[in-house]
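Structure first, commentary second.
FYI, not all chains are in this one, though none of them got moved.
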Amino acid sequence: MAGNSFGEIFRVTTYGESHGKGIGAVIDGCPSGIRLSSLDFESEMGRRRPGQGAFDTPRKEEDSVEILSGVFEGLTTGAPISLFIPNKDARSKSYEILESLFRPGHADYTYFKKYGHFDFHGAGRYSARETAARVAAGVLAGRILDPKGIIVAAYTLELGGIRAESFDMDKVNGSPLYCPDPKAELLMEEALRKAKGEGDSLGGIVEVRIIGCPPGLGEPVFDKLDADLTKAVISIGAVKGVEIGAGFEAARFKGSENNDPIIPAGFRTNKAGGILGGISNGDEIIVRAAVKPIPSIGIEQDTVDREGRPSRIRMTGRFDVCAIPRVIPVLEAMVKLVLADHYLRFRAMKSLQGE
Amino acid sequence: MAGNSFGEIFRVTTYGESHGKGIGAVIDGCPSGIRLSSLDFESEMGRRRPGQGAFDTPRKEEDSVEILSGVFEGLTTGAPISLFIPNKDARSKSYEILESLFRPGHADYTYFKKYGHFDFHGAGRYSARETAARVAAGVLAGRILDPKGIIVAAYTLELGGIRAESFDMDKVNGSPLYCPDPKAELLMEEALRKAKGEGDSLGGIVEVRIIGCPPGLGEPVFDKLDADLTKAVISIGAVKGVEIGAGFEAARFKGSENNDPIIPAGFRTNKAGGILGGISNGDEIIVRAAVKPIPSIGIEQDTVDREGRPSRIRMTGRFDVCAIPRVIPVLEAMVKLVLADHYLRFRAMKSLQGE
């Protein structure tokens, strides 16, 4: 009822706050026989870690993932896999001002309304730190998808209004902004510098491509593949919109333009974004997510205190300018969780057909 | 695992196909003491029914909802409520061509890949008829929301590229296109006529406003209110994109533009669309859905047969030109299902606080 679990067969439950001992994920339903070691998590956890880019805050958390259970002699056993990420920097931040004022654009206000308190020591469950557990679980999901050739790749399509025009996927991983277009990236960096100078922040659009997904994943009515992907993506705090394939553009096409002609090799076009009737069609799956600008800015803003009295807030300290570089590994992880779950559901269903 | 249920406390399970005896919904977890009669369903079911507008197919299904259980002397008892909608027009359609060819833009292809068959007699669970069960369940959800003053209203923001510019909500219900702008509606009708003449179809954008939602609904991590709303909306077959509040526009705002200043009365602006950190903030909740053009068109298209051999398909018969008028009641129903569930979760949580 409290919504800290995700998935049906491959079911992930996360816990933890930034001020406690750590955060973690328990995955129930992972098949046995998958090779897994704590080293497997390093690169993904590194990507999610703040404090790497010029536009990031200089905090440094060494996020190592401990496997507490479910692996024996290097292989998953079929028992629940418990992943734990200790908090290294758990001391409370001393934002005294936050004890009384709600930060615009943050969840302070809604938490206070819901729970009667909000956690000014580091935002409790709505801390960005919570997403580290998702990334860790996503690594395990990846171990199910990789051997099947199902690849998830996200990149920055747009940042601060600047759109990538060329798509060289080899550039993405080398780029601090995950941008496939080096020219656009230079402009994006300039926009970030400018925003930083103004104490402001920027948003953008991330595109995710899922390559190698076989046809047949997704359930026809409520648990459509696109429905679950969309929920997964929007469950990331900064995301305010999601599209599949042609997305909002499809609203302006005619049927004759939007239908993808079917050919022996599959489909001639991919307006559908790889999903028809909620089920993968074997084509590339394309998801786009709108990422809002980070709400923490250095510019003074109107707010109220806990008693509802008008006030002004100016946040000090160091903030990221744009969430995208940190959102991308989380987005990929969430997409992998959906795919691993639906892949296992599909395989299980197939094995039961005609039973 | 097969995904025919939706919701956590207020849990809806639907069943049924267009060629069988009927379709239905069972709702487990509906509180007792809610007044309900089969008459309550008439107006909503009527809105969903095809064959009403000039641009709809002339089929006519008299959709009456039978209450099979869970109501005693006019009040819900706390037992499961079973709603049944008999199929009146259950004879198979005689689209012989569909027995061998996949219709572009439909789920024929993916169903065939998933299940090894597709249901050419009326599309099985991916028939639009399935949504009648959602609308019926949505009426019950509305009976929970209405007394709390939580109102869900959807209207056509854009159709065939023509956008409403004025928003007179009183016009919406009288309008066959659910358009709040009479001038735009005239242009939309013209576009529909033109598309119809060409044997083509149109899409558009629907906007949903939720008025009167108290702050506090939604769970912080995976079951965020916007995540569940988004899943609900995308689970409608024709929807290819969803936005909350500023949505994709937020990607181009700066933080100082996108943050809604907090004032004693609530928020000065509503870029957030009424949801912060996945929890309702007391402001109007705004959801937009991109509806693709109907894939059934009278223009010949490329396709393949079941053996994968290239072929051409021209669909005959009468088709709707735009799905929006039929999607709107379904959209409202799905939004109500999410709200009723989260409202009950919120109230239950509140009642347990400090237990």
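Letters A and B mark the chains as written, and numbering starts fresh at 1 in each.
Going forward, contacts are C-beta pairs under 8 Å (C-beta built on N, C-alpha and C of every residue); 3 or more make two chains touch, one makes a residue touch a chain.
Keep in mind that this is a model prediction, so the values were computed, not measured.
Count of copies in the whole complex in this file: 4, from one repeated sequence with 2 chains shown in place.
To be clear about the criterion, only the chains that are shown with their structure count from here on.
Taking only C-alpha atoms, you rotate subunit A by 180 degrees to land it on subunit B; that is to the nearest 5. Remark: subunit A and subunit B have CA centroids separated by 26 Å (rounded to whole angstrom). Per the touch definition, subunit A reaches subunit B in the complex via residues 1-6, 8-9, 14, 102, 104-107, 109-111, 113-116, 124-126, 130, 158, 160-161, 195, 198, 200-205, 215-216, 218-224, 226-228, 230-232, 234-235, 237, 240-264, 268, 272-273, 275-282, 290-297, 299, 301-304, 308-310, 345-346, 348-349, 353.
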